[in-house]
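Missing here is one protein chain; the remaining ones are kept as they sit in the complex.
Letters A and B mark the chains in the order given here, with residues in each chain numbered from 1 onward.
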Amino acid sequence: MNVLKVPARTIAVFVLPCLIIYIGLVFVPIIVSIYDSLLDWDSINKAKFIGLDNFKTMFAHDANFWPAVRHTLMYAVFSMLEIPICLFVAALMNRYVKKANTLVSIYFVPVILSTVIIGQLWKTIYNPADMGGMLNGILNSLGLESWTRSWLTEPKIAMYCLYFVSLWQYFGYHLLIQFTGVQNIPQEVYEAAKIDGAEGFKSDWYITYPMAVPIFKISIVLAFIGSLQQFDLVWVMTGGGPAHATDTISTHMYNSSFLSLKYGYGSALATFLVFVCLVFTVVINSVFKKVEAKYS
Amino acid sequence: MKGISKGIVYAVLGILVITQIYPLFWLVLYSLKTNEQILGSSFFSLPTTPQWHNYKDAYKSGHYLQYLGNSVLVTVVTLVCVIVFSSMVAYAISRFKWRYGPIVTLIFLMGMMIPMQATLLPLMVIFKNLHILNTRWALILPYIAFATPISVFILSGFMRGIPAEIEESAFIDGASVYRIFRSIILPISIPPIMTVVILTFITIWNEYIMAATFISSEKLKTLPFGIYTFVSQYNVNYGAIGAFLVLGALPVLIVYFVLSERITKGMVAGAVKG
């Protein structure tokens, strides 16, 4: 709870150094970007003010925009669906494994590695069999030749292959958050429940999951925001291709701003992205407020 | 019954260990192969003769030590600033009674939603006018700025949970707010600070777009930049790239495993009341 009454000068000392850097280098640039979204500008020559035309083009005329939005939102949905699984595994670990911390640390490894490594690895996994692709190789040796395919280049499945890599990479991240949350539930609660006859999965259902709701929310918000901004992995693995089949809002933005030299339009995409982030975060928060109210 | 489910749980957890740690082994093997083996042979194959010279190539031609030194310097300065600044802000917004607290909190949280690529052009202009282009500050300052939101988020969550009595009694004893912050709040916030350290460390250690854009001098360039440029225009030595990736990931792996025990604890503490 906020308790301390301190003079404004003290507040300034505590807040300003950070706030100035942050406002100047994150907030101001994005406001500049929002302004740029009203321009017809190649980022090099003179800009022309065109009002909301970029947004009109975006919503009505850009055939690649809505698919990119769909891919991005699907990305978010998949990432969020992973979190209940993480919570479930975390609860299991808490019950069955003694040195669970070490295990959690190992699961976290893919988060640490740079996207270049992750991208290279998974490209090698998805490659055609004659280029050493692991997945196709395994399918072949299982006699499932008909299942083999060129995973990253078939427009209908390439996006799912990318979702999967992200799920794999961030499994450890969300498991870590969930696990620490689960660990934090006081032992006495379980003991009290034991007396009432709740043990094992039953105690998970009545104690662990409800009490993990606040941390669950944190993971959901982080997963949502993170996957909305997903850029590196897609860029390294498919570059948004083939023919925009794996474009997300952020790769589309990069393409427009820096390759098509339509910086104003790219900024409009960035603005849209921030807006979507804000709206959904508010929605997620208010949903959880209701859930939390129900359980406490 | 209990034994069976226990067995299943262990099996699942064991498989996860393999899938999650496999990339490290893969990368090490990759770094010891020749181009022909990498492109040709099967995924699981071992290098026929380990190509240790890949490491020599990577070390020599990749400016490894120089880039490593720069990365360490930039990372350390950034980390110190992030810890100090964001814990101060977190303290202020979680414990002080002031009118604009909620707004400041909101402003910081919004930072998590801003795509970095959209800020490149404006940042270029800002740095140009501050005359810090092609200096280490052109990396350190944006790294601090972009690490702040999540750090404030984690730390303020933790600090909200600190019982008020601790501070109140110190206040009555006549300690100043600064003193309370330094000798009470900071020490008990070590666990979430560790979490902040590792999360920030990972992000900075792997960041390359800003590093390539704002730095031009060879002597200031950082490690991830080196990795990306190592992949050149018309020619590729895959094994050496793999070796460079191993060398690049090594420091972060060491730091992570040294700190990992604490990170787990910090996440707990930080996340509970977020």
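Assume a residue touches a chain if its C-beta (ideal position, glycine included) is under 8 Å from a C-beta of that chain, and two chains touch if they have at least 3 such contacts.
Heads up, the rule we're going with is that contacts and distances are computed from a predicted model.
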item	value
Complex member absent from the view - protein name from UniProt, among "Extracellular solute-binding protein", "CcmD family protein", "Pyruvate synthase" or "PTS system IIA component, Glc family"	"Extracellular solute-binding protein"
Of A:142, A:243 or A:293, the residue in touch with the unshown chain	A:243
Identified contact with the non-displayed chain, of A:7, A:51 or A:200	A:7
Hidden-chain contact residue, picked from the options B:46, B:125 or B:164	B:125
Where the missing chain touches subunit A, by residue	5, 7-9, 11-12, 15-16, 19-20, 23-24, 27-29, 31-32, 42-45, 61, 123, 126-128, 130-131, 150-155, 237-239, 241-245, 255, 258-263
For subunit B, residues in touch with the removed chain	35-36, 39-40, 57, 60-61, 98-100, 120-122, 124-126, 128-131, 133-135, 209, 212-213, 216-218, 228-237
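As a convention for this text, only the chains that are shown with their structure count from here on.
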item	value
Interchain centroid distance [CA atoms averaged], subunit A/subunit B, Å	16
In the complex, subunit A residues that touch subunit B	1-6, 8, 10-11, 13-15, 17-19, 21-30, 32-33, 36, 43, 89, 92-93, 96-97, 101, 103-118, 120-121, 124-125, 131-134, 137, 168, 171-172, 176-177, 179-181, 183-184, 214-215, 217-218, 225, 228-229, 231, 250, 253-254, 257, 263, 266-267, 270, 273-274, 277-278, 281
Subunit A contact footprint on subunit B (complex, rising order)	6, 9-10, 12-13, 16-17, 19-21, 23-24, 26-27, 30, 38-45, 85-86, 88-89, 91-98, 101, 104, 107-119, 121-123, 126, 141-142, 144-146, 148-149, 152, 157, 160, 164, 167-168, 171, 177-178, 181, 202, 205-206, 224, 227-228, 245, 248-249, 252-253, 256-257, 260-261, 263-265, 267-269, 271-274
